[in-house]
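Single-structure report; data block below.
The other protein chains are all here in position, but one chain of the complex has been omitted.
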Amino acid sequence: MARFFAKRTLTAIIQVLIVTTIVFFALKMMPGDPVLLMLSRDGSSVDPAAYEALAKQLGLDKPILRQYRNWLTGLFTGDLGMSYTERRPVMDAIGDRLPRTLELAGASLLIAVVIGIPLGIAAAVKRGSWVDLLLTGISSLGQSVPVYVFGYILVLIFALNMRLLPSSGYVPIHRNPVEHFRRLILPACTIAFGFSASMLRMTRSSMLEALSSEFVRPLYARGLSKARVHMKHMVRNMLIPVVTIIGLQLGALIAGTVLCEAVFNWPGIATLLVKAISNRDYPLIQGCMLILSIIFIVTNMVVDLLYGLLDPRAR
Amino acid sequence: MTEVLLEVKELKKYFPVAQGMFYRRKGVIRAVDGVSFQVHRGETLGLVGESGCGKSTLSRVILQLFPRDAGEIRYRGRDVEELDRSQRSKLRMVFQNPYGSLNPKEKVFSAIAEPYRIAGGYSRQQIEEEVLHLLGLVGLSPAHARRYPHELSGGQRQRIAIARVLALEPEFIICDEPVSALDVSIQAQILNLLKDIQEEFGLTYLFISHDLAVVKYICDRIAVMYLGKIMEIAPARALYAKPKHPYTRALLSAVPGAADQLSFERIVLEGDTPNAIDPPSGCRFRTRCPYAEEVCAHEEPDLTSCGTEHFSACHLLHKLAG
Partner (left out) sequence: MSGKHLLEVKDIRVVFPGKKGEFAAVDGVTFHLDQGEILCIVGESGSGKTMTGLSVLGLLPEQARVAAGTVRYQGRELLGLSEQEMYGIRGKEISMIFQDPMVSLDQVFTVGSQLVEAIRVHTKMDKRSAVELSLEMLDKVRIPNPERVFGSYPFELSGGMCQRVMIAIALCCHPKVLIADEPTTALDATVQAQILELLVELRDATHIGIILITHDLDIVKGMADRIIVMYAGKMMEMGTRQDVFSNPLHPYTQGLLKCVPTLDMPEGFRLYNIEGIVPDIQDMPEGCRFCTRCPRAEEECCIVQPELREIAPGHFVSCLKVDEVSEVKAGWAQ
């Protein structure tokens, strides 16, 4: 297990390095000059001296490989540079926003797992019954409705009609925990709806596969009860593929937060990234991309490790 | 002794196995590890062994479905790689699972007609005549030509596979466990069919099976394989009456209900066949052999003569007389 963990960590580090390199050079190829953008928002002419001074200050006058090296060394010392637009260290800007996105993604993942997996098991065990039909019906709806549509529907119902929850915004938890969580419910449920629908379907199909495997009858032949066969043996076998697919879908989950943050005005890292891109804020874009890819790679690694724990064959 | 049709000399086929994430721990499965034998025209040579002994790999290497790693395969004195198309069509194969060797979307007629179409030079009417003739030979009616493989039983599918192999007048047929997937009553039908067409067309068979009784029924000579090597090769009668190699004796001992008919001390083997990636040193069978001595661990025994056409690869031949 330790070996497996070491191997997996090493690959993760290599993956992060490759991703950051690609991000760095891809950005340099993007049209648009950040210095120009910073000096003249309205497109008016720019003083060459001021241009040069700013370029030098930002380190953009150096050859591209040197810039890359500087950025890498900064990376290893925990310094991602200054954001042009935020006018403060990229680390700080991300540090503010990231927890909010993670909170949103985590809350939706939790809701999706708590709803999707048990309902998926129920649908599989009661295959063909009205319970199964109802659940699979709702889940195909959940998979096909886009986040922004469903988000506005929730807002209409719960915020505008019933006036149970606020329609959007964000309140820091230390200021007012109750308001904080009231504002978390709608966006988290929005993302969780689609996500739990796909989780239900995955759970259902891999549970059905487990139920039809050859060793089920031998388990009953030992005198095990139906509950034990289902809840212990089938669920353990079913979880193996489900955990993998959840891992693969975490990327989609993070993508889902982008739209959701926009709909609910949730000030997370996704809104920050969108703003940074439109401003050609290189250090901030690179920082955001780096953090997002690290999150992505680390979650995948955790999934792999979890997979190793669940499935002895993968060790 | 009649003409040698197929000669295999020191044939080797290794499969690389990569393990680990960066494909480091590399090993090699020695599926066929220095096998030599001859098949004479008109005879049936049986190849018996348990799963993983390399008998199926051997047949596929002979038919060039896998490239060989070393050794010679000569058909009528010529290396199989140099055979031209018409010569190559004389070498055919019948597989264990007839369903897998038939295209499920193709009717029986076109399955049997295919070899003629590929060879070319046959008119439509000629092909139809040939197909119906072949169907008759394998005991099926013309009505079967219009069916799909899934509409047929396992035995009928194997008959179709045999009919297809009989197209274009083959000389040498490799039968790879042709009856293992069939029920016993159907198995007898197919075995008899194989015997009949052999007599009728003067065919030569290499018959691969794990079933000693089936092999005894259909083969003239038998080679026993273990972990990629031939342990013993002898005429069928001699092999069953006076097996020389301890492994052959163990196989015969393992036939249920045969305990009281053996002419030698019964051997019940312990444990499983070792891994072909790392076969034991010296004699491969020594780790399970009840008679193994020190020499067996150090030297690999060669096939040595121990009777008329009877060869056995064992250091202890003289001690195990009887």
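Chains: A and B, in written order; residue numbering restarts at 1 for each.
Operating definition for what follows: a residue touches a chain if its C-beta (ideal position, glycine included) is under 8 Å from a C-beta of that chain, and two chains touch if they have at least 3 such contacts.
Note that this is a predicted model, so its numbers are computed, not measured.
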For the chain not depicted, the shown chains it touches: A, B
Residue among B:252, B:296 or B:313 that touches the chain left out of view: B:252
Hidden partner chain, residues of chain B it touches: 50-51, 153, 155-156, 183-189, 191-192, 195, 210-214, 216-217, 237, 240, 250-259, 261, 268-273
For chain A, the residues touching the chain missing from this view: 213-215, 217-226, 228, 233, 236-237, 240, 310-313
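Heads up, the rule we're going with is that only the chains that are shown with their structure count from here on.
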Whole-Å gap between the CA centroids of chain A and chain B: 56
